[in-house]
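Excluded from the complex is one protein chain; the other protein chains are retained at their positions.
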Amino acid sequence: MHFRTQTSPHMTPAHNVGQVMRRVLYALVPGTLAMAWYFGWGVLINVALAVVLAVGLEALMLVLRRRPVIPTLSDYSAVVTGWLFALALPPLTPWWVTLVGVGFAIVVAKHLYGGLGYNPFNPAMVGYVVVLLSFPREMTLWLPPMPLSEVSFGPMQALAAIFLGQLPPGLTWDAITTATPLDLMKTELGRNLTITEIRDNPLFGDFSGKGWEWIGNWFLLGGIALLFMRVITWHIPVAVLGGLAVTAGLFWIVDPDAYASPAFHVFSGAAILGAFFIATDPVSASTTPMGRILYGLGIGVLIYVIRTWGNYPDAVAFAVLLMNMAAPTIDHYTRPRVFGQKPPRRENGGTP
Amino acid sequence: MLAATLAISTLAAVFGLLLGYSAVRFRVESDPVVDQIDALLPQTQCGQCSYAGCRPYAEAIAAGEADINRCPPGGEATVLALADLLGRDPKPVEGETKPPSVAIIDEQVCIGCTLCIQACPVDAILGAAKQMHTVIESECTGCELCIEPCPVDCIYMVPIAPDISTWKWPFPAGETQSADREAVSS
Partner (left out) sequence: MTEQAHKLHRFHGGLHLPRHKEESTRDPVLPMRIPARLIVPLRQHIGESAEACVAPGDRVNKGQLIGRCDTYVGAAVHAPTSGRVVEIADHPVPHPSGLSAPCVVIEPDGRESWGESRLPPIEDYLDADPVSLRNRIREAGIVGLGGAAFPSAVKITPRPGQTLDCLVINGAECEPYITCDDSLMRTHARGVIEGIRILMQALKPRCCLIGIEDHMSGAIAAMRDALGGDEAHGIRIVPIPSLYPAGGERQLIQVLTGREVPSQGLPADIGIVCQNVGTAYAIYRAVAHGEPLISRIITVTGKGVQHPRNLEVLIGTPIADLVAAAEGYTDEVSRLIMGGPMMGFALQSDAIPVVKGTNCILAASHEDVAPPGPVMPCIRCGQCAEVCPAQLLPQQLYWFARAKDFDKAQDYSLFDCIECGCCAYVCPSNIPLVQYYRFAKNEIWAQERERRKADIARERHEFRQARLEQEEREKAERLARKKAALAAKQDDTADDPKKAAIQAALERAKARKAAQEAEQMSAEKADKEPSG
């Protein structure tokens, strides 16, 4: 009897990249819903629009590059990219901003570099930085979170705002938008107010922005689920948040009135989302255990530095992209000690 | 302004010196480039590169007279290795590459003319005048230089049969979404 041969290992569980990416999507759900709760329908419309655009552009690029479309689309990586990009947008962002951002993310940052697995930069963050630099006004149109906002947008009104740029009668953009807590902190500190004074603003909650801190919590929940599903390892999120908190803590101890508290930093902006979902994008991150810690610490510190002394209030995207650049070098210098090779480390010291 | 100019020129000077120093050191420590090139050539001595053997070809490459893609027995691997050594761009091999082979003399037909012995660049053929000749298989480089001179055409090239000790695992089949191979190998 004759048989077909195959290379070992013969026993492999059924798994695929799509599974990994789908788990990331599940984990994004609670945070996204929380965000929609605080900022209205616009969030969901943004996500849906970005996902549709991302998948469509991915399919287009695959056809242009003559690659099989269906197996690659089913890896869900475009969905993740679109979704993450959308979460960085203000709730009523005009549709063309999303189009430009997702276009850059999928076409330039992903496919011009060779597609999934070959992109040195996190596509979603490339897209975000491009729109942030190109459309600074549109990217600051944040609404106040739900408990503070006087107007609430129904789904049709949100659609109108996003696609037609039309607000419900009697409203102007200036009237409904407000600064994010990070923006506020920055401008007010620039005016030499102390933290205590700034925090009197109704925008702030227990330790960060009202609403924002809860969104952070929900993303944290999803992130922890990812850890348990073993989609990501603890190294990057812990290092990002640790790096951010420790740096913030140092300055805060020195002068708590001039520098915001670590808790404020951790629960503001996209820090948690970034630590668990963006910095952990495996393709563009470091891949050695030690390297991941360094990479995460770098992101954490850079977030603080850019937030505090840079021009932009939030910094996750810049920090991630900067560390993406450093990842190959970090990997090269943080190769784990190979079994049986010097330098000798403590026995049984193998941490998984 | 002056200070900045000074600083920059000092820096430039220091780096220039460093670079120059390391270049000198590097040259002193390494083998002559001809030897390095020769070490990468397969030593088949077949002359398909249009030189009289591997060493003359190596000399020609070192002198910048010859391209690095002229050696068919070496194949792609040799071109890549040479490109790497010399910092030139790899090119496809010129000429036809064949599977590795050895010469076999049909001993029934051989008339013992010794012409093949004279042609063989590595003395891989045994025999004396008027006696039949044989090829020492393990020494034969497969250069085919002995084929032409044989007056009775009794020398054949046979591909080396795969055996267990030289068998190689093949390169695995590619990705479903095969990414740009070129991007990786360059």
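To keep things simple, chains are lettered A and B as they appear, and every chain counts its residues starting from 1.
Just so it is clear, a contact is a pair of C-beta atoms (placed from the backbone, for glycine too) under 8 Å apart; a residue touches a chain by one contact, two chains touch by 3 or more.
What you see is a predicted model; the values in this text were computed from it and never measured.
Participant: Give the labels of the shown chains that the missing chain contacts, considering the complete complex.
Facilitator: A, B
Participant: Give the residue, chosen from A:93, A:288 or A:308, that touches the chain omitted from the document.
Facilitator: A:288
Participant: Which residue numbers on chain A touch the omitted chain?
Facilitator: 1-17, 19-20, 71-72, 75, 77, 115-118, 230, 233, 282-283, 285, 287-289, 292, 331, 335-341, 347-348, 350, 352
Participant: Residue by residue, what part of chain B touches the chain that was omitted?
Facilitator: On the side of chain B, residues 31, 34-35, 38-39, 41-45, 53-55, 77, 80, 121-124, 139, 141, 162-164, 166-177, 179, 184-185 touch the unshown chain.
Here is the rule we use: only the chains that are shown with their structure count from here on.
Participant: Between chain A and chain B, what is the separation of their C-alpha centroids in Å?
Facilitator: Once rounded, the distance between the two centres reads 52 Å.
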